[in-house]
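Note that one protein chain is taken out, while the other chains of the complex remain in position.
After this line comes chain A, so read on.
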Amino acid sequence: MSDVQNDVTRFLDRLAERAASRGPEPTWIAARRQAGAARFEAMGFPHRRVEQWKYTDVRAIARGDFALATDGEFSQASAAALTLPIEAHRLTFVDGVFSAALSRLDDLPAGVQLLPLSQALVENHEAVGGPLGRLTGVEFSPFSALNTAFMEEGAVLRLAPGTVVEKPIILQFLSRAGEAPVMSHPRILVEAGGRSQATVIEHHVGEEAATNFTNLVEEIMLDRGAILTHYKLQEAPLGDLHVASIQVEQARDSRFTSFNLNLGGGLVRTDLVADLNGQGAETHFNGLFYGQGRQHVDNHTLVNHNAPYTFSDENYKGILDDRAHGVFNGKVIVKRDSQKIEAYQNNANLLLSDRAEIDTKPELEIYADDVKCSHGATTGQLDEEAIYALRTRGIDEQTARGLLTLAFAGEVMEQVDLEAVSERVELAVAGKLPERFNLAGLVETAVALGEQ
């Protein structure tokens, strides 16, 4: 048996073990599992000869031996230190297992359903079976197939038409440093009714020594006029492996704003897809990734302008230090009859080390003739003139470089409405800078001045 087959078999063996310990399931779930497993078995893990995976080597995942966590225990105190200090509705998962103790669902407003997937299935599995898998099927990627084979837990968010949720909704994923690495396959389903509004923060964080694999699939459906802001704040431990496939379906006049903020994780691949299916639908993709050491961060985005008068705007920034490797692939497809659309895309990268690497590729496929589209990609180093100017004020070179790096990230962070998130990212970027000179203190000063 070849290594590749071995890898696939190892994962499928885990599935068989799990099936043996699991009770009976609705037939549709069993059927999907089977389809997922079959698809995954047929495709195997993606290799670099596939264009979509050209720059990302997933052998660290394929060769891993990951168990499935059986409990969601996590000390309240350590969890509190990791949790975002935001007044929010919160679902917490520990290595993929739902933790009621670390969740907060007591004051959900009328019209909002927020519950773990397992519970949603118990309450009404057919209501889940309809939408689940509609956007992200087993064909999307070997990882979506794998997720479908393993899916058990995750989050379901349903917003009744017209519901406006004031507080953000946090989906917190904690990764533990256990005796052996584990994997989880969270499944998130968001159904936002007409003119509903909410902010969802998907937060990945964990214990420093953790080395787990997370394989997430998220499907977001926005009905007419729905407005959703979605944060993916990736602060997972540096040994964690992370793959996420996020797909958004947008009806007429809906607005989706994504902040994909990637600071953590050893190997991270995020696919973000928006289907603009109705006139007036707009989508904003904001991204910031900061890689150091040997971190590998791959962002693949796709916007499908399936209807006329749709709008997309994408701005991704990458900062790469040491031997970190970044990948940005931004694709925009404009269908033949999608006239009067606007699509803008920009990717700027900053390389702080000679050995850091970025592979950036914008792709536009335009089949309509009356459109406004632009794209650009730049990669560079810090501005030496600016470094000199700062040094002439007595600021040492390391700090000068730090300030300019923070400034580079700032452009994306200025778009962030949640101060707790933007401050956290700014502090993280400042804190990660080599030999920092209390940049954190500077950020705090600016915040204090702003509050006066």
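Heads up, the rule we're going with is that a contact is a pair of C-beta atoms (placed from the backbone, for glycine too) under 8 Å apart; a residue touches a chain by one contact, two chains touch by 3 or more; residues count from 1.
By definition in this document, contacts and distances are computed from a predicted model.
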Per UniProt, what's the omitted chain called: "Nitrogenase molybdenum-iron protein beta chain", "Fe-S cluster assembly ATPase SufC", "Heme exporter protein C" or "Succinate dehydrogenase cytochrome b556 subunit"?
-> "Fe-S cluster assembly ATPase SufC"
Among A:288, A:334 or A:404, the residue in touch with the chain that has been omitted = A:404
Residue touching the undisplayed chain, where the options are A:17, A:166 or A:396 = A:396
Write the list of chain A residues that the hidden chain touches.
-> 383, 385-386, 388-397, 399, 403-404, 406-408, 410-411, 437-439, 441-442, 445-446, 448-450, 452
